[in-house]
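Sharing a structure, written as structure tokens. Questions coming.
One protein chain omitted, others in place.
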Amino acid sequence: MTRRSRMLGSVMAGVLALSLAACGSGSSNTSDTTTKPADNSSTTTTTDNGNSNSNEKITITFQNIYPDTTDPKNKMLHKIVDQYQKDHPNITIELDSLNTDQQKLKLKTQAASKEVPDITIVNPAAQMQPFIDADLFAPLNDMIEQNGLKDTFQKGILDYYTFNGNVYALPDGNNIAVVYYNKSLFEKAGVKVPTTFEEMVDVVKQLKAKGITPMAIGEKDSWTGSFLFMNVLLRTNGGPGFLKDVVDGKKKFEDPAFKEAVDAFESLIQAGAFQDGVTSFDYNAGENLFKTGKAAMYFMGSWATGGIETSEAGKDNNVGVFKFPTVNGKGNPDEFMLAPGSAFAVSKDSKHLKETLDFLNYFMLNYPKETFAAKGAVGIAQTVDGDFKAAGYSDMAMDVLNLFKEVKGGDLAFDNTMNPGTAQAHLSSIQNLFVAKKDASEVAKEHQTAYEENK
Amino acid sequence: MNVLKVSGWVIAAFVLPCLLLYVCLVFIPILVSIYSGMLDWNGIGASKFIGIANYTKMFTNDSVFWPALGRTFLLAGFSMLVQVPIALFVAILISRYVRRPNFLVSSYFLPVILSVVVIGQLWKTIYNPASMGGMINQILIGLGLDSWTHSWLTEPKVAIFAVILVSLWQYLGYHILIQFTGIQNIPADIYEAAKIDGADGFKADRYITLPMIVPIFKISVVLAFIGSLQSFDLIMVMTGGGPAHATDVISSHMYNMSFLSMKYGYGSAIATFLVFVCMLATVIINFLFNRLDKRYS
Partner (left out) sequence: MSQSVITPAVKPVIAKRLRGYSIKKTIVFILFGILLVTQLYPLLWLLIYSLKTNEEILSGSFFAFPAIWQWENYTNAVAGGKYWSYLSNSLLVTSITMVGVIFLSSLVAFAITRFRWKYGQAVMLVFLLGMMIPMQGTLLPLMVIFKNVGILNTHLSLILPYIAFQTPIAVFILSGFMKTIPHEIEESAIMDGAGVFRIFRSMILPVSIPPIMTVCILTFINIWNEYILAATFISSEKLKTLPFGVYSFVSQYSVNYGAIGAFLVLGALPVIVIYFLLAEKITKGMVAGAVKG
């Protein structure tokens, strides 16, 4: 009996060791697989294409964040892809459409195991940095020279995707932050468009007195509040570059400009600017308050234009836009919060690098035309040939387009400028201001501590 | 004492397929996690071995960690001490009073099947401020209890309880089902014999149902504990851990660190700690129930 179990024990131990070795060798291999074309996903070619072209069959995996078939971007994506596949029967574009959060998680996991899809989506500047450091993307310098693609992009926009002189991604959008307002609600409360932040606080109070929710925000997604705060900071700092100065060691978060921004921001909150229960409203629920005419103002990136103009509140040109005003007389309203969009990057280890680059070139060349047709061309990163007015874009859309012409620089969102660790601390610190009044110097200290810890 | 004497090969045939799969896909990843927990690594680029520095930081210099752990245990406590006993009570009542229990038990079970997306959305509309049509607050105002109204999901002190309540509600039917199955498994002749001895009604429950249900009750408690420690979806949907970490639990903290703050090494250290806590808890739960078992038998 004992002998038998001992034998069994050794068998078990042996098998266990074997399995450990098997799994272990699996994970230890990872370091040297960087050189081999690492794309299992693209080798599982789809067979339902049914063409009998003599060329080699190629599948390009295109990870994207346009999963909703009722969304114009999704239609546009499919249209371009279908056309390309028709022209190139040997190429299949496998669309891996995911919602934004999941795509981020997936890409990070894939990046860690060097398994990046042929085309993927990244965010600009600081959010892109770790991927560049890990050397995962192919430079697009040569590709954008082909067919004049480079010249379709607005001046300077590609800088946010350029590292060490190489362009690594091509953006789908370029937006600015504006304040949308509901004209009839403004009329009802007898208030005018504010030209200074102090007037804005005043307008908030008057709206509030009339029982109207002054501003809508979706602060559960804490970047929304941060975006607004950063615009205040852009003013109190007297111009862009505060965070850059912090990174360069020229300033600290305890700087008076930062504290002033916190104080101004809190005065807005304390005036009762936002709806009740603000931190449980996600982006959509917050925006919906404005869209359904329940809130008078809405601070957001210009990407929201399309949704607002077709909403209940936006009917009959009832919604207008204004620039974020000066704070304590500081800042220039022509400096905006800038939001260069998420961008398409190509895996360096793509098995079909050439074809992938060709496709992306084609895709980006057709992008402006198709988004223009789908009435989604407000705030794209490329120049559009076409008469917006004649194409039936709304007055509000035209207003927003005109604001674009007045842009004289600005700042990027916090998480596009700072490392992720500091950004998370910042987001939570700002979110806290919506539920608790805090001393400005305490907020500044929180930021400084977080920054130093994450440096 | 087990009676089947079999050869090692037979044991291997029974145990190894499952064990191998388990070891490769659960155990090894955990070992990898333990190792990652000792790295300074953003999850993508180069990593640096830093020994136990992540743990030092976690225990001494992370203002979110301890409160998040506390809330996790709060949820686990409510789940084990309130939800599971209520479920047992309901299960006993059902088995006692209902002749065709399928419909009832199945219906109670429904919220578990529905996706958290729906559950979260539903409860948000219930918890909303009165001005946004929130049901609870409107009822309170209707009863003249204006001072009782709260912004349930956004007041830091209240929010975590609001989320816990939803979690308890959602999984109540799950535990009812488990306990009910357990009660159904108690052989009817035991009750019959007891009846002859004069034990009937609640007395029968006290002396037969409760002792007989202990093993199933234990399963329920363990599942409640696991569920609590891993609960994550519901919190993300309802509050996202906010406002300002007020509803963060250990698993959401881990997620934030690993993937949002891009401190994968640190996140892995939290995961490792979580696994350790779980092991400890399993041992404690087992110990307690073994004593309970002995006392009854």
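Every chain is named by a letter (A and B) in the order it is written, and numbering of its residues begins at 1.
Note that contacts are C-beta pairs under 8 Å (C-beta built on N, C-alpha and C of every residue); 3 or more make two chains touch, one makes a residue touch a chain.
Quick caveat: nothing in here was measured; it's all calculated off a predicted structure.
A.B. asks: Since one chain is left out of the picture, which of the remaining chains does it touch in the full complex?
C.D. replies: It touches the following shown chains in the full complex: A, B.
A.B. asks: Tell me which residue among B:I50, B:L104 or B:L210 touches the hidden chain in the full complex.
C.D. replies: Among B:I50, B:L104 or B:L210, only B:L104 touches the chain that is not shown.
A.B. asks: Can you tell me which of B:P29, B:G45 or B:P67 touches the chain that was removed from the display?
C.D. replies: In the full complex, the listed residue that touches the missing chain is B:P29.
A.B. asks: Touching the absent chain: which residues on subunit B qualify?
C.D. replies: Subunit B touches the missing chain through residues 1-6, 10-11, 13-15, 17-19, 21-30, 32-33, 36, 43, 90, 93-119, 121-122, 124-126, 128, 132-135, 169, 172-174, 177-178, 181, 184-188, 191-192, 195, 200-201, 215, 218-219, 222-223, 225-226, 229-230, 232, 251, 254-255, 264, 268, 271, 274-275, 278-279, 281-282.
A.B. asks: Which subunit A residues touch the hidden chain?
C.D. replies: 1-2, 5-6, 8-9, 12, 23, 26-27, 29-30, 33, 38, 40-41, 44, 46, 48, 61, 63, 65-71, 73-74, 94-100, 102, 105-106, 109-110, 112-113, 115, 117, 283-285, 288, 291-292, 294, 303-304, 307, 311-312, 342
Here is the rule we use: only the chains that are shown with their structure count from here on.
A.B. asks: Which residues, counting only subunit A, touch subunit B once they are in their complex?
C.D. replies: Those residues of subunit A that touch subunit B are 1, 4-5, 7-8, 11-12, 15-16, 19-20, 22-24, 27, 104-105, 108, 111-112, 130-131, 133-134, 136, 219-222, 275-280, 282, 285, 419-421, 423-424, 428-429, 431-432, 434-436, 454.
A.B. asks: Flag every residue of subunit B that touches subunit A in the complex, lowest number first.
C.D. replies: Going through subunit B, the ones touching subunit A are 5, 7-8, 11-12, 15-16, 19-20, 23-24, 28, 32, 42-46, 124, 127-129, 131-132, 134, 151-156, 238-240, 242-246, 256, 259-264.
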